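Of the protein chains in this complex, one is absent; all others appear in place.
For chain A:
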Amino acid sequence: MNQNFRMISLLTYTLKNLPNTSKWALRFCMRPLSSSSQLQAAAASQTKSKKTLAKPNIRNIVVVDGVRTPFLLSGTSYKDLMPHDLARAALSGLLHRTSVPKDVVDYIIFGTVIQEVKTSNVAREAALGAGFSDKTPAHTVTMACISSNQAMTTAVGLIASGQCDVVVAGGVELMSDIPIRHSRKMRKMMLDLNKAKTLAQRLSIISKFRLNFLSPELPAVSEFSTSETMGHSADRLAAAFAISREEQDEYALRSHSLAKKAQDEGLLSDVVPFKVPGRDTVTQDNGIRPSSLDQMAKLKPAFIKPYGTVTAANSSFLTDGASAVLIMAEEKALAMGYKPKAYLRDFMYVSQDPKDQLLLGPTYATPKVLEKAGLTMNDIDVFEFHEAFSGQILANLKAMDSDWFAQNYMGRKAKVGLPPLEKFNNWGGSLSLGHPFGATGCRLVMAAANRLRKEGGQYGLVAACAAGGQGHAMIVEAYPK
């Protein structure tokens, strides 16, 4: 009886909240009935008076605010820019939004994945262009899709250790232009030519030229260690967790629908307009395209042909974009008169087998970060998970809900449990908003912070997977109003 009652209340709850995706939600809500997460749904609607995660003798670190450029499909309005242009736009936007005096910033850190060789320290080039003090040092970090998470946690480290008080962290990716190199043979020949002193030497080098020297070298789309592309791995992962094409399409549709709703309702407040030189001002993300399941079903598999399940419609797309957040020691922010948005609390990096568990980072990171913070799944009000592929998200959800997986692969006694869907990526995710590799982390944190303010929760959990079989999770705590 009790079970039935719960099920009904659960269903009505989700149906009310997710009118666009009822079919999917229905399916998903049926599943957790046997698991512990049935309790979580009830907990979600309760009001909370939870402890804070402040730790003795460690500075409280806050995110004052954060912004991002609109995320655009690669090859659209940003296609003629360079990465530092986009990064500069995010930095200028942040300056404008927070009015932080430029000379107060102690340090700037940016994350990026595919590096433009001309601006390999893109953080520095963007900061100079954005008018920051040339006395503010800047560095660039890279950790695949969690590069800007790494930028933020590096900032946390600098502040916590007392080295800095104010740090700008961000990330940028411009997939419209990527560095395509000459082949190694050609490069070697060109370098040798450079060194050659006499005409005879030059001629002898040139005589070694072969036509195949001209074949270009593209930046690797596949894992270096396994030579497997991420989409391929995602398809195998979905199959390993027995996730159907329909489930993946439904999840992708949910992401797009929720993103559209959030965009229409003006909830994506971290987006700042960007006047692109020579083009119109870009004001919003352009990859949000709710379609129909029928339309999506028509697409052919993109990686494992002809029978795979990962398609263009249920994968994140190549995206251009940049993001930036202003991170401060709490006392500094308060002294400057800011009302911060959130605390950045415990975080965790994990890594695992880059072949078969490439995209399971969130599964590994979530229980660890919760444990570290002394929280349980029930305490989390807002989940913001990076959506690389529908199949990846659904695989992670299944893995988190599996005792067998927890015991056999994670060395844990029991599963961490399933995040309740009604709290999960409610304003869309990387599938719909886009995924500029280096910039997504800051978007996730700001989405969590903004949702906590809007929805009235206390804790947000941010998690993401990354190439190389790595992963990250962080607890974001709402700043008291």
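List of remarks:
Note that a contact is a pair of C-beta atoms (placed from the backbone, for glycine too) under 8 Å apart; a residue touches a chain by one contact, two chains touch by 3 or more; residues count from 1.
Please note the rule applied: contacts and distances are computed from a predicted model.
With the options "Trifunctional enzyme subunit alpha, mitochondrial", "Auxin-responsive protein", "Sorting nexin" or "Melanoma-associated antigen B18" in hand, the undepicted chain maps to the protein name "Trifunctional enzyme subunit alpha, mitochondrial" (source: UniProt).
Only one of A:59, A:236 or A:341 touches the chain withheld from this view, namely A:236.
Mapped onto chain A, contacts with the missing chain fall at residues 224-227, 232, 235-237, 239-242, 304, 307, 353, 355-357, 395, 398-399, 402, 404-405, 408-409.
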